[in-house]
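Here the complex is missing one protein chain, while the rest keep their positions.
Residue numbering begins at 1 within each chain, and the chains themselves are lettered A, B and C in the order written.
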Amino acid sequence: MAVDFFNNSEVDVSLEVNGKSYEVDEEGYLADLNAWDADVANAMAEADGAPLEDNHWEVINFLREYYEEYQIAPAVRVLTKQIGKRLGKEKGNSKYLYELFPYGPAKQACKYAGLPKPTGCV
Amino acid sequence: MSMLHTVNKSPFENSTVTSCISMCAKDSSILFIEDAVISVMKSTKFTEMIESSLKDFKMYALKPDLEARGLSLNNVIEGVEIVGYEDFVDLTTEHDSVQSWL
Amino acid sequence: MKLGILINEGPYQHQASDTALQYVKAAIKKGHEIYRVFFYNDGVNNATRLATPPQDDRNITKEWSELAKNHNIDLVVCVAAAQRRGILDKGEAERNGKDSDNIEEGFRISGLGQLVEAGIQADRLITFGD
Partner (left out) sequence: MSEEGIVKKFMYVNRKSPYGTIYALESLEVVLITAAFDQDVSLTFTDDGVYQLMKDQKTDGIGMKNFSSTYSALGDYEIKKIFIDKESLEERGLSVSDLQELVWEDEDEDYAEKSSINLVSRAELSNIMSQQDIVMSF
């Protein structure tokens, strides 16, 4: 089923992937982060109307590695700098990242990557 | 730059008062509030430490906290100034910055 | 002067919020501007309107709320610390699928950036905690 980004009207939302149902919150974030796999990410993106391509996966994989290593999702500026270091300067800028993830790399890419929902701290 | 340090723990409870004193720069001041007012009483095992530190910096104790705990103002170590909340405000504005030791 | 206040402990367990209240009242009396009071750590518990202390005890949450109303003070509760401890406004309750909110009038929930901004904008930042 479709999970809209800022759709708060749904109660008890779930995401169907390969016949399996995953609990997600009102904004589409996975309730159980351990349940994440690539199919879940693809299903989330398709539900948002923009299927994931290799460029998206580069960022999603980076986010998962970063979280695994440091136990936090990187701030956008850190993400930009690190992407620039790993994938080349032409990708290490917010224009590139926002084109990939129009709802904002912090929110949208972290959602697909199965990272905790940002608390909206800044 | 002068700094106001505030402390709120009894020196009998933990080492906050001693840490604060050991890291207080020469032209700074210490204000004892809440349970830390116990530090400035005469004839405790900390009296000597406070008295010798008075040579290096100014010390203040909050009167309402002394009174609330039944601590006689007459038994406050000489040289420690007894102040109220409005003086507390003045102390924060007269110093360049404030560090609250928690 | 513009003063920023940080409160890191909840009401009743520690004297921190009481001392902060007395300090803020004295500062207002002396003509200073309270730029913001920011509630962090267990300090977010100062914001619940559901607390019902005995009638002969002080109601710290109400006192903050009234002081804020009378002197137009910005009372900000950290969203991340509040979510951990179940302090919610209407929007946060909806966003997180909870059945009710509990924030007292005069308090607002916002990000930690508001604390940093208070540090930048105010002339002094004074912390009260345990």
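Observations, loosely collected:
Basically, a contact is a pair of C-beta atoms (placed from the backbone, for glycine too) under 8 Å apart; a residue touches a chain by one contact, two chains touch by 3 or more.
Here the structure is a predicted model, which means the values were calculated and not measured.
Every visible chain touched by the undisplayed chain in the complete complex is listed here: A, B, C. Touching the chain that is not shown, out of A:42, A:55 or A:82: A:82 (per the contact rule at the top). Within the complete assembly, C:125 is the residue of C:21, C:37, C:75 or C:125 that touches the hidden chain.
Seen across the whole complex, the unshown chain contacts subunit C at 6, 8, 40-41, 80-81, 111-113, 115-117, 119-121, 125, 127.
Within the complete assembly, residues 69-72, 74-75, 77-78, 81-82, 85, 121-122 of subunit A touch the chain that is not shown.
The chain not shown here touches subunit B at positions 1-3, 15-16, 19, 22-25, 28, 97-102.
Note that only the chains that are shown with their structure count from here on.
Once subunit C is left out of the assembly, the remaining chains are joined by touching only within these groups: A | B.
Inter-chain contacts peak for the pair B-C, counting C-beta pairs in contact.
Most remote from subunit A, judged by the distance between CA-atom centroids, is B. Chain nearest the geometric middle of the protein is C, using mean C-alpha positions. Subunit A and subunit C have CA centres that are 33 Å apart. One simple way to say how far apart two chains are is to compare their mean CA positions; for subunit A and subunit B this gives 51 Å.
Contact with two or more other chains is made by no residue of subunit B. Contacts from subunit B toward subunit C in the complex involve residues 6, 8, 33-35, 64, 84-86, 88-90, 92-93, 97-98, 100, 102. Taken together, the subunit C residues at the contact with subunit A in this complex read 79-80, 83, 94-97, 111-113. Those residues of subunit C lying in contact with subunit B across their complex are 1, 3, 8, 15-16, 19, 22-23, 25-27, 29-30, 32, 123-130.
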